[in-house]
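A quick write-up on the structure given underneath.
Every protein chain except one is present and positioned as in the full complex.
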């Protein structure tokens, strides 16, 4: 759908419209994902209720596989240019970073989709049967006990994935904005679909929607100012204009600032993080996993491209400011994480701290900074996916038991779950032999290479502080007496097991033998035009 | 929201192609001055609105009766009561509004397509049908799931 829309957009300097050239091979993964999402809508429209779930699961998994194969075929083709192609009248750049991010998004979405599809941990799945039912009514209690679910989450997930993929490869700001909306709107909706704690879930959805709209407005306003400055929405044109003209920089930097705020919001970088804890807590856990892993990949992918392609020539002016933002984010994440009592909120603050680390990598404008950030996104995605997978397992009669006190002595009830979660926390803390260590290492060394030593020192201190609250959970799980009426650990079904295993094994493998992924992340830079 | 944004964006893109750079200021910080006409327009519009609202009570006769204080002043009792009066707007209205957006977007795109259908040729025709089809999917979903049952 999107691709169709974009072709209708005229090429600015030409005085007559003509059909743009399209490299179908390059954009095939996106076309497959968005096309399958449309098919998913039709499935919802025409199939009877009981057939929808199996059809949607098969369709979604097949879509991810198909998109992956299409990407592999494109990459394996000898004639594929190494520097990437820019297609669809200059709106999409399919280059090595974009392909790396696409691959990352596809495999992380696979993990999230497995969590979404699971119906064994929570009978009937983590999603509400009828979203329109008012919380607290008799019908609501009935739907909690029933086994139906809104299978619309599957096409919505695919739409969001499609938006993310376009977002990471968008070569002009208008396309980027459309992609931002395409990825955001399904997420707003899915946040409100939790089967239990409906009010909390709906509150999260409304908060996310309102603040997301607010942030989109910032982005759009920034876009308008930059168009006013450069006379074009293309990143390359903005870059050229900034390097070679004497127009008013007030427009340029005002626009950049507003644009970056929109991106920082999506990436949950402090001080634009305020939605994160509430939304992570309220949303259904599989959706939280999807957001935490994939939205972060998309947001930082877009940010890398905007900063490196569009604004490299003015980096002297904005880099110091983003230093400050990174510091604020790391400090907020690490320090406020200390006082959290809810596991999901704690991971949310952890993600804010990680966003600060990622921002450090994003503003190191070297090849190493680019590849380091890409690698970090991959590793963080897997780890956080597995973390939320484990969180969905610890339950009591009211659903998930996310209060930290309920996790006390978990190791005695379920040693395997506790061990897996310990491993994940160690990875988040960045202990060697986990991917978190390698990720931090490559980002920090890239930052050092680019002359940001003080920032690295602060980042190290922040990660030491953050290590404290990860350790606190480990201590709680192993050294505390379990509460008498504490939660039990559900034996996960095949889907959730597969998802957690995927995350944990990737975390381990990327920690021990990161060379393969690092090579791929460093195999090319952004295509310029 | 999306629809208005898109219509703005497309309108922007559909401006007469003659000035290649939309803004061609001489140089320096004075370029913001090219926005001055827009600002003046805003100010004039606002001034006119305020002027009209204020002028009415000032110059007109003040003879109130019950019918005049009611909404719309057209004599028909609004039904159901508005939100302030404790009434609710049926949810079907929202569905209708959203369906309108669906077709609104479709329309917005059909106009620019029609203008340049010649230049785009067969490619454009195929694309616009694909576009209508995707909008049709959404319509089909609403229809099948009971969005059009207004009872």
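All chains are identified by letter, namely A and B, in their written order; residue positions are counted from 1 within each chain.
Heads up, the rule we're going with is that a residue touches a chain if its C-beta (ideal position, glycine included) is under 8 Å from a C-beta of that chain, and two chains touch if they have at least 3 such contacts.
Simple rule for what comes next: contacts and distances are computed from a predicted model.
**Q** The complex lacks one chain in this depiction; which UniProt name from "NADH dehydrogenase subunit L", "Nickel import ABC transporter, ATP-binding protein NikD", "Nitrogenase iron-molybdenum cofactor biosynthesis protein NifN" or "Helix-turn-helix transcriptional regulator" does that chain carry?
**A** "NADH dehydrogenase subunit L"
**Q** Pick out which of A:39, A:59 or A:335 touches the chain that's been left out of the picture.
**A** A:335
**Q** Going by the touch rule given at the top, which residues of chain A touch the chain that is not shown?
**A** 203, 206-207, 210-211, 214-215, 218, 249-250, 253-254, 256-258, 260-261, 265, 271-272, 274-275, 317-318, 320-321, 324-325, 331-332, 335-336, 338-339, 366-368, 371-372, 375, 411, 426, 431-433, 437-438, 441-442, 444-446, 448-449, 453, 456-457, 460-461, 464-465, 467-468, 471, 475, 478-479, 513-515, 518-519, 522
Heads up, the rule we're going with is that only the chains that are shown with their structure count from here on.
**Q** With centres defined as the mean C-alpha position, give me the chain A-chain B separation in Å.
**A** Roughly 33 Å, centre to centre.
**Q** Help me check something: in the complex, which residues belonging to chain B touch chain A?
**A** Residues in contact with chain A: 1-2, 5, 9-10, 13-14, 17-18, 20-23, 25, 27-29, 31-32, 109, 112-113, 116, 119-121, 123-124, 127-128, 130-131, 134, 137-138, 140-141, 143-145.
**Q** Please give the residue numbers of chain A that touch chain B in the complex, ascending.
**A** By the definition above, chain A touches chain B via 1, 4-5, 7-10, 12-19, 38, 41-42, 44-46, 174, 177, 181, 213, 220, 227-228, 231, 246-248, 250-251.
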